[in-house]
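The other protein chains are all here in position, but one chain of the complex has been omitted.
Naming follows writing order (A and B), and every chain is counted from residue 1.
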Amino acid sequence: MEKRTDKNLYTLLFATGMVVVVGSLLAFVASSLKPKINENKRIEKQQNILYAMGVHENEGKGNVAFIEASKVAGEFSKYIKKQIVITGDLDIVENNDAYLIDIKKEQTKAKAGEKRQLPLFIGEKDGKTYYIAPIRGIGLWDAIWAYVAVDENMIVQGAYFDHKAETAGLGANIKQRFFMDDFIGEHLLDENGIFKGITVSKSNSDPTNKIKYDNEVDAIAGATITGDGVSAMIKTDLRLYQSYFENLKTN
Amino acid sequence: MEYIELLFKSIFIDNMVFATFLGMCSYLAVSKKVDTAVGLGAAVIFVLTITVPLNWLLDKYILQDGALAWVSEDFAIYDLSFLSFIMFIATIATMVQLVEIIVEKFSPSLYNSLGIFLPLIAVNCAILGGSLFMQSREIPTLSLALTYGVGSGIGWFLAILAIAAIREKIRYSNVPAPLRGLGITFIITGLMAIGFMSFGGMLTGGDEEAVKTEPTNELVTDVAVEKLDNELFLENKKEVN
Partner (left out) sequence: MGLLSSKDSKLISDPLSDDNPITIQVLGICSALAITAELKASIVMAVSVIFVMGAGNVVISLIRNIIPSKIRIIVQLTVVAALVIVVDQVLKAYSYSLSKELGAFIGLIITNCIIMGRFEAFALANGAWRSFLDGIGNALGYGLILIIVGFFRELLGSGTLLGYAVLGDSIEKTGLYSIGYENNGFMLLAPMALIVVGLIIWVQRSRNTNLIED
């Protein structure tokens, strides 16, 4: 005799029931937690941007230590003076929510041929001006992104890298200070002002990274593809800001 | 042609087993005999070929941010990508259930020898990995997604075929008793993986589409244009080499 659980109608009912139960459970959890999650994401973005320009709580050679979540909103408005969005040729607009712009969406827009919005955050600390740009790319397993702070000559003042799913101990180490600190002082342009980006290179003959104008940093052992993703993302996205900086000099 | 390139890439360079180590459990457990390995490998090719394009459609028309715009403009704000996992797994599990029914009917001996590893195709990280990579690497068209699925499947098939053949041959070799069977297989797979790493340096020039930037939102000044031309010329030269 066929078991009750083998009958088609029962299967259909069970499947529908399961979809409803699981669907509502997930929808309930997602929607009730969404405001908190979005707030956490917003705080994280602010922490990352401040970190890139050197506003953080790092101690000595210790691990990355962001400004605490409770203090970050205050610090953000204190140090970030202006947020602008560059679209198309000469369209520069101020926008205090520029840091919330979704870079992934902008990249998709650009691929579809539309104009892409380029956010830029301008911060000031100890009399120096920092220009922080968000960039995004693809690592080995999934997305990687970063906030890179430069001065008017496109020399990197600081950077914060992050990833979605890189391998722990290998690609995931782009978030570690030993990698990110290497970028400080590196030049993005060469001596003729041509954009070269920064290549994460295995053949770099300068492991302690004393030479800052070679447009290279030392790669991470075992994280070649992630490193290549970092180089590519810097090249593609940061190049787009070059004309803004050129204009800054001529004005 | 980009299809041939993608095919070659997914079979050898991004080989599911040796480059990203997906689908290991069934690979190690079912490779004792070449016949069962061929059976499982064929099933994996079949499932990947169907699920990757299917999931591509799912991703494009339902899951992606704004993908629901075709239903009505209001729906364009929905971003269902957090459901990707569960939806991809659902399509895969359905396909696998189908395959299980077909195999049981047409080849009961294969069904018995595959045992638990047939339903385990559904959780085979290679199958889910295929769909997830298709999504995260943003494969642009349906036919490329199909090519990627077929290529990944063939790559996995070749890997399991190779190890099964080797395992059959070393049954007559003088392997230390505790290493016999599973132990030596792990070690051989490790060595094969090291060998496959040699493919890692191929085709990386064309891979980084990022390098071929289109100068869209640039301020159009003579200096800027000349510099961009310089860059693109040098980069194109590098790729051709």
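Note that a contact is a pair of C-beta atoms (placed from the backbone, for glycine too) under 8 Å apart; a residue touches a chain by one contact, two chains touch by 3 or more.
All figures in this text were calculated on a predicted structure; none of them were measured in a lab.
Checked against the full complex, the one of B:Leu57, B:Val71, B:Ile187 or B:Met202 touching the unshown chain is B:Ile187.
Of the listed residues B:Ile62, B:Val96, B:Leu110 or B:Ala159, the one in contact with the hidden chain in the full complex is B:Val96.
Of the candidate positions B:Gly23, B:Gly41 or B:Gly151, contact with the hidden chain is made by B:Gly23. Check A:Val29, A:Ala73, A:Leu100 or A:Leu248 against the missing chain and you find that the one touching it is A:Val29.
In the full complex, chain A touches the hidden chain at residues 3, 5-8, 10-11, 14-15, 18, 22, 25-26, 29-30, 33, 36-37, 40-41, 43-44, 63, 141-142, 163-170, 172, 207-208, 221-222.
Interface residues of chain B with the unshown chain, by the touch rule above, are 21-26, 28-29, 82, 85-86, 89-90, 93-94, 96-97, 116, 119-120, 122-125, 128-129, 132, 176-187, 189-191, 193-194, 197.
Quick note on the criterion: only the chains that are shown with their structure count from here on.
Chain centres here are Cα averages; for chain A and chain B they lie 26 Å apart. Chain B meets chain A in the complex at residues 65, 82-83, 86, 132, 136-138, 200, 204, 208, 210-211, 213-214, 216-221, 223-224, 227, 230-231. Partner chain B is touched in their complex by these residues of chain A: 22, 26, 30, 86-90, 105, 110, 115-116, 118, 137-138, 141-143, 193-195, 224, 228, 232-233, 235-236, 239-240, 242-244, 246-247.
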